[in-house]
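One protein chain is absent from this view; the other protein chains keep their places.
Let's look at chain A:
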């Protein structure tokens, strides 16, 4: 099975993250950048499928040149090779444009299965897998907490708030996964050393036949007009229990119209 895993580099969600003041895009310069956490689960799932069924695992990343570091880290977990779509004109691309570019790149890769994280920790829109499937004309199995493969038949347990749904499709398909699906491996030292020698193909917009005007800030279908920091939490109200604590709590809930 030929598997492509989408890997996005994002600012570390454990550290302070900012938007840029000049164009309201994610500030990648001052942040420490890491592999989008959910994507690590997609990589792990791909590797497990490869171990069970053979085939090849390719990492696909769209991102600035600094994303090469995340590609290297992804490869150190075990995938065979990577494709890095890198072009200055991509800066500020919206989800629609991103899906267009990734679909074009996938067009060159002949994947049976495209795996990706259910969301990225910076954008958190969860739309990309659907958009990609639409553009590629293949099935979208999204939000998987379990994936089983039988020949060309894919079955997922789709995680929902209430429980899960069983959804099936045939390859080729796009499958997005949650962090409930597996436990990603740590790269072995051999994997780390091997990653250095694995092929990483760089593709520009020109290589993909996508016009710069269709992507980037200017080509974006949506724009962040303004942003501000979340206001600090206000002090709240402390209820000291001097025998009437319960009454005071109910009074508070009633005035705030919670009850």
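A few points about this structure:
Heads up, the rule we're going with is that contacts are C-beta pairs under 8 Å (C-beta built on N, C-alpha and C of every residue); 3 or more make two chains touch, one makes a residue touch a chain; residues count from 1.
Following the convention adopted for this analysis, contacts and distances are computed from a predicted model.
Not shown: a single chain whose UniProt protein name, out of "DNA repair protein RecO", "Acyl-CoA dehydrogenase", "Molybdopterin cofactor-binding domain-containing protein" or "GMC family oxidoreductase", is "Acyl-CoA dehydrogenase". In the complete assembly, the contact with the undisplayed chain comes from A:192, out of A:192, A:208, A:224 or A:239. Although one chain is not drawn, the whole complex shows that of A:73, A:100, A:145 or A:198 it is A:73 that touches it.
One chain of the complex is left out; on chain A, the residues touching it are 69, 72-73, 76, 186-190, 192-193, 195-196.
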